[in-house]
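The structure follows.
A single protein chain has been removed from this complex, and every other one stays in its place.
Naming follows writing order (A, B and C), and every chain is counted from residue 1.
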Amino acid sequence: MIDLLLRDLKLSVRAGGGALIGVLFFMTVVAVIPFGVGPDLNLLSRIGPAIIWIGALLAALLGLDRLFQTDRDDGSLDLMLMQEQPLVLTVLIKCLSHWLANILPLVIASPLLGLFMNMNEVAIGAVMITLLVGSPALAFIGAVGAAVAVTLPRGGLLVSILVLPLTIPVLIFGVSASYAAVEDPAPFLPPFLILVAITMFFSVIGPLGAALALRNAGD
Amino acid sequence: MRLLAENLSAHRGEDLIFSNLSFSLAEGEALLLTGRNGSGKSTLLRVAAGLLRPASGSLRLWYDETRRAYNLAEAAHYLGHRNAMKMELTVRENLAFWQSFLGNTEGGRGVSVLEAAAAVELEQVLHLPFGYLSAGQQRRMAFAKLLVAYRPVWIVDEPTAALDISAEALLARLMREHQSQGGMILAATHQPLELLNVKRLEMKGFVYTNAEGHDL
Amino acid sequence: MTESLAITKFSDLANPTRFLALAARLLPWMAGLCCLLFAIGLYLAFTTEGDYQQGDTVRIMYIHVPAAWLSMMCYSVMALSAIGTLVWRHPLADVSHKAAAPLGAAFTLIALITGSLWGKPMWGTWWVWDARLTSVFILFLMYLGIIALNRAMDDPSKAARVSAVLILIGFVNIPIIKFSVDWWNTLHQPASVIRMDGPTIDGEFLRPLLIMAIAYTLLFFTLHMMAMRNEIWRRRIATQRRMAARTASREV
Partner (left out) sequence: MSHAFYIYTSYGVTALITFSLIAWTVLDGRARRREMAELEAAGIRRRSSVSAHEGKQA
């Protein structure tokens, strides 16, 4: 199992892998916002957490369609389906490696973008922590979409369309926890704990659903 | 150890590809599927590998000693049309990954990566990325994957496609060695393939003929 | 057909071979001179007087300005190489703009970070969407895009041609970007931001600045040459490996 993790990490880091592209997309999307809304620092710092969350959400969906597609195209997926070890575990490992290679860099890059958005230190820290906690849920939900779309020839866009509505709860609680850390009356913990709960819930539901979809996508 | 297939039927979409197909294989035997394109050879092999659900019937691997039946897919290697190797990784990384991912089923052990590569006579290219190899070399390396982890049953679909005559003979020899150690082989092929104890099954699309061993 | 192909490849390889020999001879001298200039530049940077208006933060300028200068020069070098790739199909040009992209990104990053560190005490915030800073940031994104494009393709000569097109389009676009960012900035913000040019620079600051700029430029060319050499080697290794794969099956 650890070999699968290492193999997927190696594949995404080596030439042709998409690890860099997600971060780049994230930075570009967030950097474009000020050109639309104007360079008013107060306004930017107010909308900053939301923009960073939305940017991270879109960037996280970017490489998702490749999660199972490449393995299906070269036949590796067939062998993974045949094994004795539960497919759920294989899917979980693949989600984990996707998160490590493609989504964790977004979390690491988010403080930098926080500076561009003129957010204060507390807000930057809050966004980073909520992203760290909430983003695995994006990978798990995305795995279901990727598994459903695996047999389609051009599933890339479809995956985003399928997955985006399902990720709305993550966005709601991620952003509200980030704002709660900055704005005084709202408490930080309740939305944050709900976010943790969502991630844990989807870490079970996501791989189960994806495994089920992969089993039924056989042709 | 016996491989039992009873009353297998399979659909592809709405089409019935074959129905009520039964056969059995004892240790060291091979089932050779022949027939024109689209006659359902690949479908039968994918059903055998558990990748397609049969419309009816079952496929089991029966162990006489323990009197237990196993799911065939977990005790079988499947080599389809695609090689299941990553172009970006080196050959060694590919084989080592499958070795540890597949593991051995009870009753045998796979050989080391180096030995497997030597068996297909390609040990010099272990350090190269898989994508650098020619189509024939890639096929041979994909076959080496069957050696690194032990499975009693090999399900191979056109294993010698894209190979020259000497490489074809090489793979046939490796398959015979597997049989002589008690392994079973399910193969679909256009080219003549020299195996031991061969049972033939000619697939005819919607109509089917039974194998000689349809005694079940 | 295959023979004529082989012959053009051979004549092309002659040039990189000569380049490798030249690089081997020049690199030690360049590296040595570079170290010397940095030593002098850094010594001057910390011994000269501070500016009465900017205080000691002027010392940040000694590294910020050369980095900003390099970020632009590197893009010009890449644009020139891109022309070399598209017009003369010179293999060294392919290698040159591929090797320069990470260097440009690194120097642009230095310019951005030091600019931000200078801005914090001056403006009270890490980042303002000032026209100049914003343009540099867009340049940084362009560098990263080119690197990503280069990494995404297997075939090096195809990657070189496609990224050469992107580089040239970007080069043509730079004045437009600069102009539109200026426009956007003045539209939203009255000119209240302190500009970086500040008071006229006198000789006291000019000397370390100039030496640091030369040192940086030399550093760029040294690293560029090394990176080009690495890239040539990488390509040779790739062809040799393909050859190894071919000969392996011939022996069987």
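One rule holds for everything that comes next: contacts are C-beta pairs under 8 Å (C-beta built on N, C-alpha and C of every residue); 3 or more make two chains touch, one makes a residue touch a chain.
Every value quoted in this text rests on a predicted model; they were computed, and no experiment measured them.
Student: Touching the hidden chain in the complete assembly: which of C:A39, C:I169 or C:I237 does that?
Tutor: Within the whole complex, the residue contacting the unshown chain is C:I237.
Student: Which residue among C:L80, C:I113 or C:I177 touches the omitted chain?
Tutor: Residue touching the chain left out of view: C:I113.
Student: Kindly note down the residues of chain C that lie in touch with the hidden chain.
Tutor: Answer for chain C: residues 6, 50, 55-57, 59-60, 63-64, 67, 102-103, 106, 109-110, 113-114, 117-118, 120-121, 219, 223, 226-227, 229-230, 233-234, 236-237, 240-241, 243-244, 247 touch the chain left out.
Note that only the chains that are shown with their structure count from here on.
Student: Would you identify the chain whose C-alpha centroid lies closest to the centroid of all protein C-alpha atoms displayed?
Tutor: Located nearest the centre of all protein C-alpha atoms is chain A.
Student: For the pairs B-C and A-B, output the one whose chains share more C-beta pairs in contact.
Tutor: A-B
Student: If you average the CA coordinates per chain, which chain's centre is most distant from that of chain B?
Tutor: Of all the other chains, the one whose centre lies farthest from chain B is C.
Student: Roughly how far is chain B from chain C, centre to centre by C-alpha average, rounded to an integer in Å?
Tutor: 53
Student: If you average the Cα atoms of chain A and of chain B to get two centres, how far apart are those centres in Å?
Tutor: 38
Student: Using the touch rule from the top of the page, what residues of chain B touch 2 or more other chains?
Tutor: none
Student: Would you give the residues of chain A that are in contact with at least 2 other chains, written as numbers and ranges?
Tutor: Within chain A, residues 15-17 contact more than one other chain.
Student: Write out the stretch or stretches of chain C touching chain B in their complex.
Tutor: 154, 241-242, 244-246, 248-249, 251-252
Student: Looking at the complex, which residues from chain C come into contact with chain A?
Tutor: Those residues of chain C that touch chain A are 116, 125-130, 134, 137-138, 141, 144-145, 147-148, 151-154, 184-185, 187-189.
Student: Once bound in the complex, which stretches of chain B touch chain A?
Tutor: Those residues of chain B that touch chain A are 46, 49-53, 73-74, 76, 78, 80-89, 93, 96-98, 100-102, 105.
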